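Note that one protein chain is taken out, while the other chains of the complex remain in position.
We call the chains A and B, going by the order they appear; numbering starts again at 1 in every chain.
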Amino acid sequence: MDLKLLDAEPTLEEREAVDAAIGAPTSAWDGGERGTHRDAHTALGGASVRNRRHELVPALQSLQARVGWISEGGLGYVCERLGVPPADAWGVATFYALLATTPRPRRVLHVCSDIACARKAHGVELALEASVGPPISGAPSGDSIILGDDEAAWMHSPCLGMCDMAPAALLTVAGETPVERLCGNITPDRASGLLARRRVRSTSADILYVEQRLATTTPYATVPDSSASAPIPQLGDPSLVLLKRVGVVDPTSLESYRAAGGFEALQRALEMGAEAVVAEVSASKLVGRGGAAFPTGRKWEAVRTQPAQPHYLVCNADESEPGTFKDRLLMTHDPFAIVESMTIASFAAGCSRAYLYVRAEYPLAYERIANAIARCRDAGVFPSGFDIELRRGAGAYICGEETALFESIEGKRGEPRSKPPFPVNSGLFGKPTVVNNVETLANVIPILLMGGTEYAKIGTAGSTGTRLFCLSGAVRKPGVYEVPCGTSLRSLLELAEVREMSALLLGGAAGNFLRPDEIDVELSMEGARAANATLGSGVVLAFDEQTDLHHVVRRIAGFFRDESCGQCVPCRVGTVRQEESLHRLAHGRPIGGVAGELALLEEVGVAMRDASICGLGQTAYAAVESAIKRLRLYEGMA
Amino acid sequence: MDPRRTSSAQWADVWLGLRVGSDIALSNAMAREIIHAGLAHEAFIGNSTTGFEEYKASVEMYTLEYAEPITGIPADVIREAAHAFATAERAMVCWTLGITEHHNAVDNVLSLINLCLLTGHVGRWGSGCNPLRGQNNVQGGGDMGAIPNKLAGFQDIEQDPAARERFEKVWNTKIQPTYGKNLTQMLHAMHQGEMTSLFVIGENPAQSDADAHHVVKALTGLDHLVVQEIFLTKTAELAHVVLPSTASWCESDGTVTNSERRVQRCRKAMEPPEGARDELWILSELARRMGYDWKTPTAEEVWDEVRVVAPDFAGGMSYKRLEELGGIQWPCPDESHPGTQFLHSRLWETPVGGRPAPFSVVVNEPPTEERTPEFPFLLTTGRRLESYNTGVQSGGYDSPLHFGEALDISPEDALRLGIAEGDIVRITSRRGSVLAPAHIDRALRENLVFMTLHFPDEVKTNVLTIDVSDPKSGTAEFKACAVRVERASVGAMNAELV
Partner (left out) sequence: MTSAIAPLVQLGRPDRTPKKMVSLTIDGHGLEVPEGTTILGACASLDIEIPTLCYLETLRPVNVCRLCVVEVEGARVLAPACSRLVEPDMTVHTASPRVRHSRKLVLELLASSVDLSTTAGMTELLESYDCRPERYGPPAPPAANRDAAIPGHHAAPDPAFAATVAQPVKIDNELYVRDYTKCVLCYKCVEACGPDHQNTFAIAVAGRGFDARISTELAVPLPDSACVYCGNCIAVCPTGALMAKDEHDLRAAGSWDPSSQQVTDTICPYCGVGCTLTLHVQDGDIVKATSPLENSITLGNLCVKGRFGWRFVQNRSAPRA
């Protein structure tokens, strides 16, 4: 490798940011000062440098958080430190939406323009246009537009996982003490105020506001939750299994968690031994809650018996499916349970190291989980030799796909891999890997405490246990709900006090629209299948009569176009053609009439479903198809 | 292992930045460490080598602590390299001119061969001693006997009467059983007036050889200089007769031999420019004028003759087979032989097939010139990727990588001398002085500077280099000479070029 470095020098600030993330240089050859005799006559390179590749994204994130963008000098310094060729690092930096590679103001407000927020955020956007100017965006021509003063800017954001408090926005302020605030229920006035650095009342009852340092240097963080309302509508319901500690236990206190029965399951697991733990989980018939519904016990067993070492566990907390916010809730309000579950799963599958990959848009969840991991580590909760490493996403829905997530942890572009090989054989760093999402892991504790067979009695024969659903939109009590599998959608909607609705999105952007007359579907895998639907990530997003469903469908198409990694042709071009088709319909300029346009959509959709590499492309037509076929949205159009 | 941290060194797991000309100290220290750590391949040494005890005794003084100040490399790094090499399942040593362009070139090579014998890393897949040939047919030149002591197929001209007889029968003439002169000896003979005529084919010694002033003087003093070339090179300009020839690799047929002893077919792809003649035609025509009618053989006919006079070497390599197999690695004695992938696999037979491989006792000797207060820098010369030798060929295309010649100098020295990137500097050795722009290069350390010979029309680097050469191989010590570096002006450079 001829590591031709960039000419620009890093600033002192950039140096500090990178060093804070990956440590100080060890020699003149990785960014340190020249002049020692040793450096003049020897250097380490090759594999020892390449093995640090996985530190690339954290280093870039540190630059972003400190300076607000990744400059040539900053990028060059990262490359020198980690031995990564600049073109390669550039490919990574330009992949992630929360890394800027052109100058950007330090203060940026990311306003959610996704399906749950779009209509409510409209006023906010108008106010920002008036006070700050147009958003930062990339035209198809690629020309970036940067307007407003140097101080602040705003841009649109995909779903921020705050659908129960729409409209939402994420404020990022780069600097020595970087700030990130995830804000719900924002108003035009507050949005402008956030950007103008006007003081925002932190005790406001209707604003969830989080402020934290990004590069957590102190292990123990005690960020108060400024949201005054109860975190879940079912607070106090004795039938809760997964949510029973939410709002009850102090999420920052290991003692409080222990007092509520915390770590009993881990204790039991260690006593039973790995094989028995897997047997219990298998007996529970737990299946993955991430969408693929693979039996969890079988996955663990497959990794447990792999001769290749080490084994890894990855907790997928990159929850980014539009309309989904359950993992944020669990991580924010019951972080110790996630850490305990990961420890049990790792023990069962023989993983010496676990990674938790949390999306970047959840600063408080990140803080709480970081705190829980540090406290558990310090308190000796982890079996010897085991540890959990916390990683953050950088703004890419695709990294919720398990193999794209591996790539991201490894310091690469989040491009999904072809399967097989499956992660249980060759996953993170090419090693056998268990990957479970947050909700799946949350089930492990009740399974061990009540026994797998007992757990399997909850729910239906085909779908055991309880499930979390994210209700938002036209409901009076939005939030995360826990119900046994098999509960009807109608009763769930009644629980959330649904209002008049014109349609409902079940399962997320990768799910399906349902008509109001279709809500008797049973919320189980078999029930959803029978209704030709999917539970997906548990999204139940209701649209009222005022919602322009055409706009929602176009937004979903635009979302997939934005979030496609671009690897495979069907998805890369298909998502573009799909969105174009919907826009032609909206403009009354369909090619070959409405029928012709719908036929074209179907053709593209089928190819995306059949020939794409990963689930993103395979489901990119699902919601559009259901809008055409179930909602009959385009019938009667000229 | 390279005094500079080149791009290959960046790619390496460990870079050993030895001092120029300390190769033997490094090899011997590695050997001593391997022996003392019990990592020598005793079974192989016992079966297949000779002279181990003497060798062992000779490296005993090369402790890590002894080698560290000589090589500059920290003792722990030498130790690690020794262990890594000895314990590797397979390991090979590859080298180029950094080993051979020294006054003790052959000893340098022997020290590396010793390491391979010591560890059994020879004669099997993924192992061995590999000199990487810098020129496409330097191996083929030797194969065909274009060396002073061998006939085609490496048959010794003095010691192999049977071989001489084979040639005499085919050529119908007497072969003199005496070695010829190598290049260094020829230059010496020219200076002495013993050699008065020279026929140069496709080489540009006026610019490529060390101590260029000295070479040009020798060439201009000749009674008769004939140069057969594709260009009017600086050497050709000095000639009494220039014979314009075809570019052998694309305007005529023939074979070349690459670094791994693979004989490969070159083919005529295009017509030469008007007036340029095929090299075989030129040689045959010369013969005819001297009274011998060779009937202008085809390349294949010449090759078939080689197969007859060097049967053990090339007997099985017909043009047909060369075509079919995409080249054959010699030796290939008959048409059923697949060619020889591992030249020394016989060493793994018990008892050893043929002559056992001898260890050689070699001692470290620093370069002829050392740094002095008057000449405080060591200049080492080399090549750059996009260029080739004196630029006769590579000067013909417009590569964005052609930056012209420069003196590469460390940031520390540049700072001390007040030199900025691109500043013109004067480089002076005991033999001459040149001007060049400076290039500040982090790959260099203090007191070490680097240049190439690619742009002799702008910067005559070989005016600086020293004309001492290895007594056995005749290669000159291009890799080390003492120089002084001073700031100069652009005007001076322009004046010099005019």
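Everything that follows uses one rule, which is that contacts are C-beta pairs under 8 Å (C-beta built on N, C-alpha and C of every residue); 3 or more make two chains touch, one makes a residue touch a chain.
In this text, all values refer to a predicted model and were calculated from it rather than measured experimentally.
Asks: For the chain left off this view, which of B:Arg133, B:His214 or B:Arg371 is in contact with it?
Replies: B:Arg133
Asks: Check each of A:Lys4, A:His37, A:His122 or A:Arg499 against the chain that is not shown and name the one that touches it.
Replies: Touches the omitted chain: A:Lys4.
Asks: Which residue, A:Glu13, A:Asp189 or A:Glu580, contacts the hidden chain when the whole complex is considered?
Replies: Counting the whole complex, the residue in contact with the absent chain is A:Glu580.
Asks: Which residue, A:Ala196, A:Ala259 or A:Ile591, contacts the hidden chain when the whole complex is considered?
Replies: From the options A:Ala196, A:Ala259 or A:Ile591, the contact with the absent chain belongs to A:Ile591.
Asks: Even though one chain is hidden, which residues of subunit B still touch it in the full complex?
Replies: 11, 41, 43-44, 46-48, 90, 120, 123-126, 132-139, 230-232, 242, 244, 247-251, 256-260, 262, 264-271, 273-276, 326-327, 341-342, 345, 348-350, 385-386, 388, 392-401
Asks: Given the full complex, what residues of subunit A touch the hidden partner chain?
Replies: 1-4, 6, 72, 75, 85-91, 94-97, 100-102, 136-144, 155-156, 158, 395-396, 398, 413, 418, 420, 558, 561-570, 572-577, 579-580, 583-584, 586-587, 589, 591-592, 600, 603-604, 606-607, 609-613, 618
As a convention for this text, only the chains that are shown with their structure count from here on.
Asks: Using the average of all C-alpha atoms in each chain as its centre, how far is it in Å between subunit A and subunit B?
Replies: That pair's centroid distance is 59 Å.
Asks: Contact residues on subunit A for subunit B in the complex?
Replies: Residues in contact with subunit B: 1-3, 29, 34-35, 37-38, 40-48, 83.
Asks: How about subunit B: which of its residues touch subunit A in the complex?
Replies: 5, 7, 9-18, 71-74, 77, 411-412, 442, 445-446
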